[in-house]
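Here it is: the structure, laid out below.
Of the protein chains in this complex, one is absent; all others appear in place.
The letters A and B name the chains in turn, as written, and every chain counts its residues from 1.
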Amino acid sequence: MSGSPVVSLRNVTKTFGAAGVTAVQSIDLDVRPGEFVSLIGPSGCGKSTLLRIVGDLVEPTSGEVVVNGKSARQARLDRDYGIVFQDAVLYDWRTVAKNIALPLELLKWDRAKRAARVAELIDLVELQGFAEHHPWQLSGGMQQRVSIARALSFSPALLLMDEPFGALDEMTRERLNGELLRIWEASGSTIVFVTHSISEAVFLSTRVVVMSRRPGRIAAIVDVDLPQPRNADTREEPRFFELVTAVRDRLREGGHDDDRTAPGEGELVGAEETP
Amino acid sequence: MRRLRRLAWEWLPAIVVFVLGIGIWEGAVQGLDVENFLLPAPTDIVRTLGTDGGELWDAAFFTFREAVGGFVIGCSLGFLAAVAIARWRTLQAAVMPYAIAAGAIPIIAFAPITNNWFGITGMTSKMVIAAVLCFFPVLVNTMRGLTSVHPSQIELMRSYAADELTVFRRVRLPNALPYVFSGLKVATVLAMIGAIVGDYFGGAPGALGVQIRRWVGIFAFDQAWAAIVLASVLGIAFYGSVALVERLTMGWHPSVRGARPE
Partner (left out) sequence: MAYVAPASTRSRLLDSERVREAGRSVGLFFAVLAFLWASWEAFRWIAETTELRLGQFEANDRTMPHIHDIVAQLFEPSRRNGPLLIEVLWDAALFTAKEAAVGFALGALIGFALGVLLAHSGLLQRGFLPYLVASQTIPILAVAPMVVVWVNPRLPDDFKDWGAVAVIAAYLTFFPVTINTMRGLTSVDPRTLDLMRSYASSSWSVLWKLRVPAALPFIFAALKIAAPASVVGAIIGELPASIQSGLGGAILNFNQYYITEPTSLWATNLIAAALGISFFLVVLLAERLIVRRAPENVA
């Protein structure tokens, strides 16, 4: 894990609207190649906003964002990253194969290349036999796998994931965690992962970035030194529990009690304009 | 065999209702001795269609052409206008309420005026009425469909650095299809109404509305009712074709798939 950072944030701040609500404040963060970095924090701490800033889907009010050695905007235009949302955002009118192929169609890959790549990806996310199905015929977990396959289709250096497993049950979630690690290893990408779940963050990441409540600052960064490759047994190791406790303590320090969130305040995410 | 079963499942209920309906109709008219002018028996109507079929068909088809012509023009213009306007969000937001309000104007009241403009006997005047009637529902529905896209879908496209045209083709347009078809189906009905009611204020001698009025005037109710039936048949065919196209292009949508309540 050496080389210049894939993502570099310097003093990034984002304030929304006339009322001046600050989502994130003075964020300094580097993500090195091949890392798996989780962003975790209480509701409204701006972690999703931060992810979108990296993806140039939200413009920071101040600060510098460098992705893959370029401005965030250029990185987006050059398609240096793939993004996975909590909602799979699949198009009902396309089959699984066509959903995965969508970015490749936009990149004007020819049909043979597309078909080959889609086949590869379907193997990667283990959806063999479902290529001609439609999204509504799949379970939530399977839909997310399609979403991940799609995000990886053009082999981006960076993968941005916004609570992709948030809507799934615990068992599916744990299973997909394992699969995600396998995919991460196989593809060699760098991943920035937003989550609410402490155990998920510790299990998946090389580093966990703990954010405080709004205005979101980086409260702490916890290095996760669990050995790779990780598997179901990893969750039972004493070191795992120690790290989970460490993260939990940092969260508590940064202020994480949801009950203390004032009524009417909600998660600040997303673009400034309503599409 | 499976296809046949599917077709049967699809159409059998309607056929059953039809047969039952005709039966009840015939029985009621004969049994309750309903006056002929109010509602003749189905058998009378069929007989009339046999004897005067040619004349009836000509009249119905003439008016049908007026309706279809107006439909094609009005819907195309409505769709194109919506595509053009929805391109700029502020423009679309500004235009929308006025487009909706304009659709609230009784266009049919302008039939005497279009007759004055384009002549009573030509098809043009009725086609214009039908076209204007179709324009607004399609405009409004299409605009609505093009802009009610889930934000995530747009964000996803932006993450692919897709340009506006691509977003339009791949996201907004498919998203708008259900809305567009809703509008088109309403438009088929409006176009027929426009054509026939337009005739009431004066139309070509061969036009359906004019003929019906004449027949009612001379108490030829059998012909009048036969003509009405014919007009309905054409109207159904019209609506049905649009529904068919919808089924073919939109097999994936929940409402077409049949996410039916249990």
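Quick notes on this one:
Quick note on the criterion: contacts are C-beta pairs under 8 Å (C-beta built on N, C-alpha and C of every residue); 3 or more make two chains touch, one makes a residue touch a chain.
Note that the coordinates shown come from a computational prediction; the quantities given were computed from them, not determined experimentally.
Interface note for the absent chain: among B:21, B:53 or B:251, the touching residue is B:21. Mapped onto chain B, the interface with the missing chain covers residues 9-14, 16-18, 21, 37-39, 94, 98, 100-101, 103-110, 112-113, 116-119, 122, 124, 137, 144, 151, 178, 182, 185-186, 189, 192-193, 196-197, 200-201, 208-209, 212-213, 216, 224, 227-228, 231-236, 238-240, 254-255, 258-262.
One rule holds for everything that comes next: only the chains that are shown with their structure count from here on.
The part of chain A that touches chain B in the complex is made up of residues 52, 55-57, 76-79, 81-83, 85, 87, 89, 91-93, 102-103, 106, 134, 136, 270-271, 274-275. Residues of chain B touching chain A in their complex: 149-156, 158-162, 166, 170-171, 174, 250, 252-254, 257.
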